[in-house]
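Left out: one protein chain. Kept in place: all the others.
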Amino acid sequence: MASLAAYIVRRLLLLVFVIVGVTVLIFAITMMFPPEIRAYMYIGNAEQARPGVIEQAIITHGLNDPFYIQYGRWMSQVFQGNLGWSYSSGESVVSAISGRWVFTLEIVMFAAPIIVFVGIYLGVQSAIHRNGLVDHVCRVASIVGWSLPSFWLGLLLISVFSGYLRWVSIGPLSNAYIDFIAEGIKSHTWVAYTGIHLFDGLLNGHPDITLDAVKHVIMPVMVIVAIDVALLIRVMRSSMLEALNKAYIITAKAKGLSKNVVYYKHARRNALIPVATLSGMLVAGLLGGLVITETVFAFGGLGSWAARAALSRDIPAVLGYAILSAVVFVIANLIVDILYAYIDPRIRLD
Amino acid sequence: MSLATVVEVKDLKVNFYTYAGVVEALDGVNVSLREGEILGLVGETGSGKSVTSLSVMMLVPAPGRIEGGAIYVKNDSGQNDVLLMDDASLRSMRGKDISMIFQEPRAYLNPVYTVENQISEVMLVHREQEFLKNALDALEKKRRGSTVEAKNYRRMLKNPRSLGARFIQKFSSKKTLKNEVRKEVAKVLKSVEIPDPERVCRMYPHELSGGMAQRVLIAMALACNPKVLIADEPTTNLDVTVQAQILNLVRQLKKDFKSSILYITHDLGVVAQLCDRVAVMYAGNVVETADVFEIFGSPYHPYTRALLESIPNPEKGFKSIPGIVPGLINPISGCRFRDRCSYAMEICQKVKPQFLEVKKGHFAACYLYGGSQ
Partner (left out) sequence: MNVRSSFEELKVSMGPRVKEWKFMFLRIRKNPLALAGLVIILFFAAVGMLAPVLAPPPPGSLGVFKIPKDMEINVLTPNPTPPTLRHIFGTTDQQYDLYYACIWGTLTAFRTGLTVVGISLIIGLLVGTLAAYYGGMLDEVLMRFTDIIIAFPGLILAMALVIAFPGKIPINLSMLFVVIFTLVSFVLLALRPSKKLLLVVQALLILSLLSILYYPLSLDLTLSRLDKVLISITLVGWPGYTRVIRGEVLRVKNEDYVEASRASGSTDFGTILKHIWPNTVYPILIVATLDIGSIVLSAAALSFLGIGAEPDFADWGQIIQRSRAWMSRPEQLIGNMHTFLIPGMFITSFVMGWNLLGDALRDVLDPTLRRR
């Protein structure tokens, strides 16, 4: 019997290989830049970012040495926790990331579950009631949703809800509360337990702040969900239709099982399997889409930071974000793969 | 329907509505399965054998639709027309009164669930009361008759549809119940001669060989002691040696449980070995039904005769039936075998012959034996 554990070990080895490959690719891209810009990859604090120091840095770090030597040097530095200096945000890459990831998390932690559960549910229902009302509505909505540019949808929502109706401002929190929290931190009346305003609000006894955070996160989440759920619904639907056509469904019916059991126990589990490869794509779409969505909604997370960095050709920042996304993506894929090896025993032989 | 008949298919008509047109798959099929017998349903691919068997269980897949006739099934509440049954009765009948096994066993087993899961599933649907009682007995024996678990089981026994019972069903551990079921699953696996049933219980369908998988399928079909078993070419995809084992098994089942078996096949050799009576199908109709010795010894219908003559014989060489099976989309009028029949008469082109009892127990649909108005 193939074991789940052996499968996990194999996938982990592959993961290590891919991450190494990722770093090599990233480094290869950096080599397309002149030494002056590449020097910023090695700087860890503000001191070294001054002009005169840069020339020194080029020589000390041997930026004119062969590829593999530079790569080795860079990797050892990365392991020491130095990802370079982001000159577009005036801080080290590591500090930029640690300051901003919570805002990105706020969006993702709402968007991801909604996409997954709504997508699976609507996809299954569309397949079960094929060519019914739900099916047609979902199909049209999916095609429209998948065709929308996320930034355009964002701009529209901002115009209507922020500009016309004035229900929320853009950004993670209303200005008043931002000031409130800033003062609270200074006067030690506010403790940032998690760094996420949504939770800190409750933990500090200010549910109104939590509510405000939720209000502000609705629009970015709506934009991401509207676009990504479309694909999931379509794929889930076709996968479910295929599963319903399989021979074992006839067996299930011949055993006298009720329709619910046949659909949800027998068909759906098999239908979820091919959706797995898609989940990987969805995570990628999520990470990429965050760049746009955070920029449009000025959310101050990793995405908007990366967008601004790209505009100013801030290489360490963009590449730092690229490596981070790749690692997150690969790990997410791994988790999804393990989950599916759990669901489909045949995969464990792979 | 005589007392001894367990399934009677009367004048069944089934159409398939496809993009290419309306396929008249069954055009007035008549089959009777008698109690305790093995009836062989023989015919070429496309003759309608599978559709007939699926119709008995009301499992004809879309775009097929039953358009006429009746199917009488004898169960505890007398005989009922399956075509008129409501959903609940149908579900109660499937798996309990009538079971079915299929041709490609591994495709007909759900790949993501273990053998035990799939067999226990059908047992729990139809025999839950029995297992609950057994579980309670087992608990009482261990002096645990007043634990929460026992109380749960009693509640489930008393009113299975209640909210409380359903909650318990979903969320409680039901360990003893599962144990009882597991024992029964192992027992039924043993009865189909599967070695080491406990190990097989934990296996997944893709880990089973073809023969094993077919036994599992049979075990699943027998799990609730059905009176009727429909076997749709169960050995066609198996090695000859495995086929022999399965046939032996089927024979044993008939002896031990007195089940009535509708055995579908295109292999006349299997028919000769196994069946008590034979029904021959051609292009959507049953053309002849008789005792197995009668069919082989004195076949009446020209198709049956031609079929038997086409069995390869080293002395006589190969003899095939000229022509091809007619299409079923705009079917030809009259008898569908007429273009290939050496005895075709004028009336054969116009009106389809009736299915009549030509001799005691021997039915045929051919104008050679009467039936012309």
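First chain written, first letter: the chains are A and B, and each begins at residue 1.
Please note the rule applied: a residue touches a chain if its C-beta (ideal position, glycine included) is under 8 Å from a C-beta of that chain, and two chains touch if they have at least 3 such contacts.
What you see is a predicted model; the values in this text were computed from it and never measured.
If I consider the whole complex, including the chain that's not displayed, which of A:Gln70, A:Ser150 or A:Thr251 touches that chain?
Candidates A:Gln70, A:Ser150 or A:Thr251; residue touching the omitted chain: A:Ser150.
Among the options A:Ile114, A:Ala284 or A:Ile338, which residue touches the chain absent from this view?
Selected residue, touching the omitted chain: A:Ala284.
Of the residues listed, A:Ser86, A:Thr104 or A:Ser325, which one is in contact with the missing chain?
Missing-chain contact among the listed residues: A:Ser325.
Suppose we count only contacts with the excluded chain; which residues of chain A make the list?
These residues of chain A touch the chain that is not shown: 14, 17-19, 21-22, 24-26, 29-30, 32-33, 139, 143-144, 146-152, 155-156, 158-160, 162-164, 166, 169-170, 234, 238, 242, 245, 283-289, 291-292, 295-296, 298, 306-307, 310-311, 313, 315, 318-319, 321-322, 325-326, 329-330.
Simple rule for what comes next: only the chains that are shown with their structure count from here on.
As a quick test, compute the distance in whole Å between the mean CA positions of chain A and chain B.
52
Chain A touches which residues of chain B in the complex?
54, 57, 59, 61, 90-96, 99-100, 102, 104, 107-112, 121-122, 125-126, 202-204, 206-207, 217, 220
If you look only at chain A, which of its residues touch chain B in the complex?
Result: residues 1, 246-248, 250-258, 261, 266, 269-270, 273, 343-346 of chain A touch chain B.
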